[in-house]
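So that we are looking at the same thing, I have put the structure below in structure tokens.
The complex appears here minus one protein chain, its other protein chains still in place.
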Amino acid sequence: MNTFLHISPVTASILVTLLPLFACLVQALIGKKSISGNIALVAIIASTGISLFGVFLPIWNETTTLQKWAWFTIGERTLEVGIHLNNLTVLMQLLVCIISLPVHIYSRAYMKNDEGIHRYWMYLSLFCFAMLGLTVSINLLQLYIFWELVGFASYLLIGFWFTKETAVQANKKAFLINRIGDIGFLIGIALVYAHCGTLDLSVLFNQTGTQIAIDKNATWVTFAGLAFFLGAMAKSAQFPLHVWLPDAMEGPTSVSSLIHAATMVAAGIFLLCTVFPLFNDTVLLVVSIIGTLTALSAAIFALGQYDIKKVLAFSTISQLGFMMVGVGIGAWNAAMFHLTTHAFFKCLLFLCAGAVIHEMAHLKAKAKLDIDPQDLRHLGGLRHFMPKTFTCMVVASLSLAGFPFTSGYLSKDSIVITAYEWANHLGGVYVLIPILLTIVSLLTAFYIGRLIFKTFFGDFKYRSYIDEGIVFHEAPSLMLVPMFFLAAGSLFPLFGISLTDYHSAWIMQTLDAGTHSPILAQAHLFIPILLTGGAILGWFMGWRWYVKQKYPLSENNRFVHFAYKQGYLNEFNEHIFVRGTTGLSRILYTFDRYVVDGFTKLFSWLVRQLSVVAYWFDKHIVDGIVNLLAGTMYYIGHLVRHVQNGQLQTYLGFALTIVVLGLLYLLIK
Amino acid sequence: MGVLSILIFLPLVATLLILVLPLSAKATFKYIALGFTFLQFGLSLYLYGNFDASLGGIHQLEAYQYVEQLAWIRMDLGAIGKLEIDYLVGVDGISLPLIVLSTLVMLMGVGASWNTEKSPKGYFALLMVLNTAVMGIFSALDFFLFYVFYEVMLLPLYFLIGIWGGERREYAAIKFFIYTLLGSVLMLLVIVGLYFSVINPTTGAHTFNMLHMMNPANYVDGSFFAYIANYHEVFGIPARLIGFIVLFFAFAIKVPIVPLHTWLPDAHVEAPTPVSIILAGILLKIGGYGIIRVCYSIFPDIAATTNWWLALVGVVSILYGALNALAQKDLKRMIAYSSVSHMGFVLLGIASLTAEGVSGAMFQMISHGFLSAALFFLVGVLYDRVHDRYIYSFRGLASLTPKYTAYVAIAFFASLGLPGFSAFIGEAFVIIGAFNAESMATGVPRWMAIGGSLGILLSAVYLLWTLQRMFFGQVRLKGGLAWQEALTDLNTREQLILFPALALALLLGIMPSLIFGNLNASVLQLIDLINPYL
């Protein structure tokens, strides 16, 4: 076992995970006094270095290493925490580090002079800790814990500018939708625990499949698979749980680039790749269908967006859909490959967009304009002012579109071609999926071309202000260096020497999905040509429409408006789910107050009425008898009183009465 | 005098001291209360640390620890027999964590009472009597003694709510008192029934000893609650089932379950902050404890047949409580309903009759104890400053009181079950246990577990919505500038009370073995007791 500085890979992995946590705690304690972010930066540099040399290189292509410690015992079972190092996990951990590092450096320039920057570093380190921990978790419970913590960090970062109304609505929405996924994940965990007795990944699965005997046709397996997929759907923004991601653009752009482009949203894909041996054909088909649907709908919505970050957000959703399809057709290694390349070029796209927005915001402040710095309709011709940013963004766009010589070309084609092979193998209606993916690829090229053309080409609306003397900078070097690094990573050499054969990319060589559909040679040739040709055609159209201003559709075209409104999904969710739940809660509260509590009050009213009746009974009947008795006695006394009233005639009368009574007695007797 | 008795009666000494001291010594009452409560807390930690985790308890007296048994009432009633009531106290893995929780929450309550102006003498005296009663309930193993402590607990609460409470305090106090008393009075009938059905094996006399009631061999043949060949019925319902239902009814009011929960919003809202803390932190747990100790241990055969219904009630409580919390505009009432929802998890866990479920339920009780105490205290902080609890009166508090916001955010996230905090462990294992129930054929179907897990979504909904409505966004207060000045950030005393509770939530979330270690043997023992009847 290779060791770096005599640290075992497991220890190294723990260090990689914990260093950002320490950075977060130190930053929390120091607070406002440290705003440079050096603590976080040092931690992430160290983590990256240790991850590359201490974890990735020793483990990649070698045997799985793991270590666990007993955490707590519940009932008769003991749950553990630990580190699980195999190809998948070390790749993911390294990827997170490698993307986080440039973002940290970039943030120093982007977030400069922000009031709450000390909180920013704290939250960013917390996120890194959670994400790194997620990647190397030994069992599903530990994964779940970090999964939720990642969501929590995302909540904190989306709502970073907490006085902004839209931001705090967005982070609440993000957390709640992710919670829906968390329920799914938890149900999946519970089912696996109930049927397999363990959550330990090393015991459940190995490189090729499940170790424990699991009957894939059992109902619980389907449910568990769907439950895990629900978790991934929320975290990786699949349709219809994708609605939180466009809103999450409220956070700082550097956050969007790291979390909502490269790492957190990839966690869903990562989860599915981890529990892949559990999925049966039904679940995989569902995954494929939803992935395709996501890719298609997001690409359509991206066409109608005017906010630069929202275009990129939908682009992310669409590419995540691609990755899902990769998992669904059984080629999870292709999905992971695309995840890795996507991390580079999407992060780069966001960082470039951030540079543009940064400068536009400066312009807005200095010229006192009332514009949205992120709105495409206010941009144009910026390549003259920001040539290096322009170059990077073009490289990233080409990679996204899957143009040859880029890494994205290899990874996207791996998915599309494998999809054709899969559909061909199964026959029939399954071919719809690769066809739709092809359409999505073409749309992808178009919308990213639209973005580039509208931003960097044409005339700049506010040129006059610059001519008057307000300076429009290129991005500072602290931003450019990370961007260049990522641009280099978006080109093919990082992933494979071959320009065209994705199978020889080193990621694909090592990660083995285990399922292979028969290879279609024609597809390997035909698809890349189709996609590249289509992309070029799309760019030509985009050039005509956006640069030459020969836009064929009207201003308020219904389809464009539909896409801009994201298919009215947000309105739908608001009316059905949000208003529905709050309405239901109000109904239930009224029910609680008047019916349930009403019963209690009714009960107490009945008892009080009973007491009134009892009191009446007591006063008039029980006491009445007593009073009657007394009254009778009084009356008798009243009568007998006359015996002694001193009246002569009365005495005589009584004497007569007695005599008569005596006579009567004697007579009767 | 055993350690446990000292723990129970220490607050009574405080009461006497407070009553004896003249009114001029006003300032000292709170220090006396604080001192004694602190001592109690230390003592309970000592008990916890020296607890033998391998002993189970539940129905075996030998497995209980710190046991003290004294002959209390002995009377020869001639033809009827001998009356034997013991002072029997002891703890096992179920009661000891709850005792530690109670001492901690009491400490928080005393801290929250620091600024009581009105009649501090009466207030602290009553508080200490309540303290004794609560300790006694958790330790008592003789049913008569248990009942005495149970009744003693009600009385100080009536006065504490009725005198020191809010606007509708008299209504809330009498509602709470009568509602709980209804349950406990019916419980008395069953206690007497059990008394006449059980024989103490050593002396041959009828007994109130709970542990003897848990052993089927001690029952008189043909008695009302006999285990074997019991043909007694009340209105066509078997006698043992009636006994279980009546006892369950008494404790269910305290848990509280839906639909017997309507006393809770009124009592919690009208009670002063420290009393709310104690109500939510300790008293609700007495319901859960009673179900485990009394209903399940004495009637395990009925427990095995009725757990479907109990689980259903649990799920309904979770969802109904959460939806009602969502509809609230008063912050304190929202937290009160959230307590109903979280205690629903406890009931679901207990009803699942799996080790994970019952352990999760116990953990959830403990976690909810100090978390709800922290939540009510946080509400109290706000109310102390501006005397308004209406959610829509506040907006953008994060800009005004950052430290307070941080504590509220942590408390809210801890309550909604964010991993890393204790509530997650409790809720996750309740759900896992409920799922496991179908595999282990305890009779709780999976759809109930799924319904329960919706509760974790709903609790996030109302808590995060409240966080957003009150703390984020632009500052806008109903009382304008006057309020802005009144809303100072947390002072030292308040932080001193809050920090331990939240730190404990984090600690238990990271190291649940601190609780599970002492709990496991008892939980397994309980499952073993009920398993033969499943």
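Order of writing sets the labels: A and B. Residues in every chain begin at 1.
Here, contacts are C-beta pairs under 8 Å (C-beta built on N, C-alpha and C of every residue); 3 or more make two chains touch, one makes a residue touch a chain.
One rule holds in what follows: contacts and distances are computed from a predicted model.
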### Summary
Of the listed "NADH-quinone oxidoreductase subunit K", "4Fe-4S binding domain protein", "ABC transporter domain-containing protein" or "Transport permease protein", the name UniProt assigns to the chain that isn't shown is "NADH-quinone oxidoreductase subunit K"
### Visible chains that the absent chain touches, using the contact criterion stated earlier
A
### Query
With respect to the chain omitted from the figure, which of A:432, A:471 or A:656 is a touching residue?
A:656
### Query
Which residue among A:36, A:477, A:609 or A:647 touches the omitted chain?
A:647
### Task
Could I get the residues of subunit A that touch the absent chain, sorted low to high?
644-649, 652-653, 656
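Criterion: only the chains that are shown with their structure count from here on.
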### Message
What's the distance between the Cα centroids of subunit A and subunit B, rounded to whole Å?
### Response
35
### Task
Would you pull the subunit A residues touching subunit B in the complex into a rising list?
71-77, 141, 144-146, 148-149, 152, 159, 162-165, 167-169, 172, 175-176, 179-180, 182-183, 186-187, 189-191, 193-195, 581-582, 584-586, 588-589, 592, 596-597, 599-600, 604
### Task
Could you please specify the touching residues of subunit B with respect to subunit A in the complex?
175, 178-179, 258-259, 261-263, 320, 323-328, 354-356, 359-360, 396, 398-399, 413, 418-420, 424, 428-429, 431-432, 434-436, 438-439, 449-450, 453-454, 456-457, 460-461, 464-465, 467-468, 471-474, 511-513, 516-517, 520, 523-524, 527
